[in-house]
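Each chain you see keeps its place in the complex, though not every chain is here.
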Amino acid sequence: MALKVGILGAAGYTGAELIRLIDLHPELTLTYVADREHAGQKLGAVLPQTEGVAGLSDLTLELFSEDLAAQLKKQVDVCFTALPHAASASLGGALLDQGVQIVDLSADFRLRDLATYEAWYGPHPRPELIPRAVYGLPELYRKELPGAELIAGPGCYPTSAILPLAPLFKEGLIDLHAPVIVDSKSGASGAGRKPGASTNFSEASEGMRPYKIAGTHRHTPEIEQELSRAAGTELRVTFTPQLAPMIRGILTTAYVRLKDGVTEDQCRNAAQTHLVSELLTVLPAGKLPDTLHVRGSGRAHVGYALDERTGTLIGMCAIDNLARGASSQAIHALNIARGFVETAGIPRLAQFP
Amino acid sequence: MALKVGILGAAGYTGAELIRLIDLHPELTLTYVADREHAGQKLGAVLPQTEGVAGLSDLTLELFSEDLAAQLKKQVDVCFTALPHAASASLGGALLDQGVQIVDLSADFRLRDLATYEAWYGPHPRPELIPRAVYGLPELYRKELPGAELIAGPGCYPTSAILPLAPLFKEGLIDLHAPVIVDSKSGASGAGRKPGASTNFSEASEGMRPYKIAGTHRHTPEIEQELSRAAGTELRVTFTPQLAPMIRGILTTAYVRLKDGVTEDQCRNAAQTHLVSELLTVLPAGKLPDTLHVRGSGRAHVGYALDERTGTLIGMCAIDNLARGASSQAIHALNIARGFVETAGIPRLAQFP
């Protein structure tokens, strides 16, 4: 019998993506959708792609609050929380208290160190839950996920930075004295569904631009946490997020210095060793990642090139920010947690073109 | 046991889309791919989204010819032919002769009248097969499809024009003396994978342009055939194809004059009566179609608005040209032909955004 699934924050882009994927998933049935802004409306009115779709179009977006948790327990076995930080921990926490499995897509359970969380996000409403969370990056937490009751879905940028770099740090291939630079380019859907000046079509379509750079973007500590864990020592990263004129996709180009004598092949081998997955491809030598090749799928493309003239290694990763960077990765982690087929509900192949 | 599936013309956009959908289909397994231009190459090299995907990446693109038909029979139960016209009939015909079921995505079996075919396309290599073909528009040919051995996948523009208009002609709602105008806007993927000046990004991204207008586009007779059939009399249509700066999608805006006293609601009712489908939505009054809402899915959105000031009815349809306008519709028709679940392998929901 299919698992009953709820979504808090169903009307945003990650919510919509969850609905698309759950509709493809043989083990999941969507039974509950909530959204504060659109509470009371039919799903078909808020997400027009569901208009006229049996079982979805007429779902009503509910207004969820903590006091409804006990009642909701009967309706859902697992709940995805796609809410602003703090709200996610409060509301998801209430459901977790009732025994509902939570897959959280906010930042609330990504950072293991409370002080770091508070420095970047402010007070945490349920700090005691942090130790119960498993970081939902499937390739690196495959052993910790089975049975997890609280899964912290990784950030989109961190996913794209950690995948190519963590294996190299784990294998000790990187010169830890040289800078670690993560230059990322994201599509506009990363900014969410709420319209704003910088994502207005006319001002986005021919604009390539950095924002929140030089250590000010909140994904910085998440990247540092995971790379430090891989390296076994505290690291600092220069992280540059940039808005690119596309809907979906993140391309991350990272720059590190390899230890003397380390080759490009060793880097690829490290990735193949540490990133075993049905939804990740380590590209062969000479192939470079492209957001086009992963769009709409749960797949990550990871590649490497060594600039022998300068000794700099370029580690690259392309993902779909809404799928691998959020919703499909959340389902991917859930599949492992529940023992489902790893790719259930998740397209292995990009929509091309 | 899953059906073994082959694709001739696997490296083009409709081929790639077939591969994406077959990978989601529980009853189909891809066993054979051919492509003249890329013969001998691995699929992973030609369609990078398959790189590293188990069962796909290492398939070799074959060079198919008629004399291989008998041999191929053992490898495939059904074959999609996504080739240029004439080639499709020749090669698909050879497989059909061997008992392989054919779903043809070219124009070769769409036109029932040989003279019309030859006037628009030139000589037909297998004219005797034309009467065996079933036109694969699921909503209108649902009764003819079961058991079909040769399915003619409809053209992308015709799909978008026939769906909103045929029901009105069937119900006799349209004034047959007034002009029938079909103004269509297509994304660039409709031009295929071969690069050309008009689809070069720099010249396409800010260009909205008509082409092959005033009765010169080859989809004109296909639209006329099906609307004439619905109307029970010979019709002529003014068809204006236009290139819009998007990857996927066709929006068709059609203009007809209703008979005196016919209402907008009667049009919607006619559509609901004649377009029963799990992959089509007749939009409620006041809602207008949008290619965004169907992209990546097999769903068609059909809507109507009556301009009471002028007496002109506007019939509209949005589809994904590569999915509903080609590959998903081909699978949709196959599903009905084989008695599979109607939506097997076909996303009901658009990728949004």
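Per-chain residue numbering starts at 1, and chain names A and B are given in the order in which the chains are listed.
We adopt the following convention: contacts are C-beta pairs under 8 Å (C-beta built on N, C-alpha and C of every residue); 3 or more make two chains touch, one makes a residue touch a chain.
Fair warning: this is a prediction, and the values are worked out from it, not measured in the lab.
If you could, jot down how many copies the complete complex is built from here, 2 of which are displayed.
Assembly-level count of identical protein chains is 4.
Here is the rule we use: only the chains that are shown with their structure count from here on.
Any idea how many Å lie between the Cα centroids of chain A and chain B?
Between these chains, centre-to-centre, one finds 35 Å.
Looking at the complex, which residues from chain B come into contact with chain A?
13, 16-17, 19-20, 23-24, 47-54, 56, 189, 205, 247-248, 278, 280-284, 287, 290, 292-294, 296-297, 299, 301, 347-353
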